[in-house]
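Below is the structure I would like to discuss, written out as structure tokens.
Shown here: the complex without one of its protein chains, the others still in place.
Moving on, here comes chain A:
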Amino acid sequence: MSQSTPQPIASPVEADTPPRKSRSALFVQGAIWGFVVLELIFFSVAGRFLSVSDTAFLDLDNMLLLLKQSAPIGIIALGMTIIMINGNIDLSVGATFALSAIVLLDSMTWPFMAAMGDWAIPLAWLFALGTGVVLGAINGLIVWKTGVDAFIVTLGSMLGYRGLVFMYNGEQPTSHLNWTLVDFAEAQFLGLHTATWFLLGTVLVLWLVMTRTVHGRNAYAIGNNREAAVNAGIRVGPHFLINFMLIGFLAALSAVVFYSESGSVNPNDGMLYELWAITAVVLGGTKLSGGYGSIISTLGGVIAIQLLRKGLGYIGADTETVNLVIGLILIAVLFLDRQLNRKGSEELKI
């Protein structure tokens, strides 16, 4: 449409991400880590008086386990961050997670795969990750080509992909235990579990993508002001497609990490994961409206939620209260964020 656009484009990001780290932005970015520290202190102190367990809350093994348990939702939440920075949302990640898990476990029982021995493992991973990428690409293409809102597209495919999960194996669980795989998943390298390494690796890669590549900067620009991005010559569609493929890949990676160890998947697995992931992302300060957010803060959000789950259990609260507390904290964060970031040009209040 506009071939005449001059080459050096002052993309809207330039003016928006690094320099505009105002006081409130810094506060919001750091706030989630402050909250994490607060949780650690609270549960350590409260645990002294309330805990039934002998070990301290800040026990190293406990913390390492916490990181490991954060990995499945965490990897998905990291992908969700990018989708949301781009101004979209993906509700189908839970179903993608389940379908990739089924492909992972089932593919290892195929005759030619079984004949390959342990060499089947990388191939099974490839199949599972490929499934995720394809499912993500379907979402991305529909969003791009039809112009239907991502919320509706992925709401539909959440149902559709779940249907595929059921069609694969009926209502039966799909199981396959490969002990080499289990050993790998349970291994610890430099003290950290395999799942934790995957989580941290994802953080690193995505952080580099979002802060050091053209794709990342364009994703911010599109989420911030799509029209301006289009006028600046950014092709919106391909970026949507890439990001949806990325989150599909990450949902599959999350399944690979989780099911390598557990070896059995139910057709209902992964339900509501999308909502947990979104919760973590929002806690990390990413805006639903797009254009703003950070990978590192999402990691903070993921850890904060996991700490809360573990901590409440540690001080003897019922598991029921966890849901209540997380829900209320989410709303409180939204409220605080609004109060702190209120600008002069706020909509009028009635």
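Criterion: a contact is a pair of C-beta atoms (placed from the backbone, for glycine too) under 8 Å apart; a residue touches a chain by one contact, two chains touch by 3 or more; residues count from 1.
By definition in this document, contacts and distances are computed from a predicted model.
The complex includes a chain that is not drawn, and of the options "NADH dehydrogenase subunit M", "Ribose ABC transporter permease", "Ferredoxin-nitrite reductase" or "LuxR family maltose regulon positive regulatory protein" the UniProt name matching it is "Ribose ABC transporter permease".
The chain omitted from view is touched by exactly one of A:V93, A:V153, A:L206 or A:A304, namely A:V153. In the complete complex, the hidden chain is touched by one of A:M116, A:L192, A:V230 or A:I296, namely A:V230. Although one chain is not drawn, the whole complex shows that of A:A187, A:L204 or A:L288 it is A:L288 that touches it. Touching the missing chain, out of A:I73, A:I278 or A:I295, is residue A:I278. Residue positions on chain A in contact with the hidden chain: 1, 91, 142, 144-149, 151-153, 155-164, 166-167, 170, 230, 235-237, 240, 271-272, 275, 278-279, 282, 288, 318-331, 334-335, 338, 347-350, in rising order.
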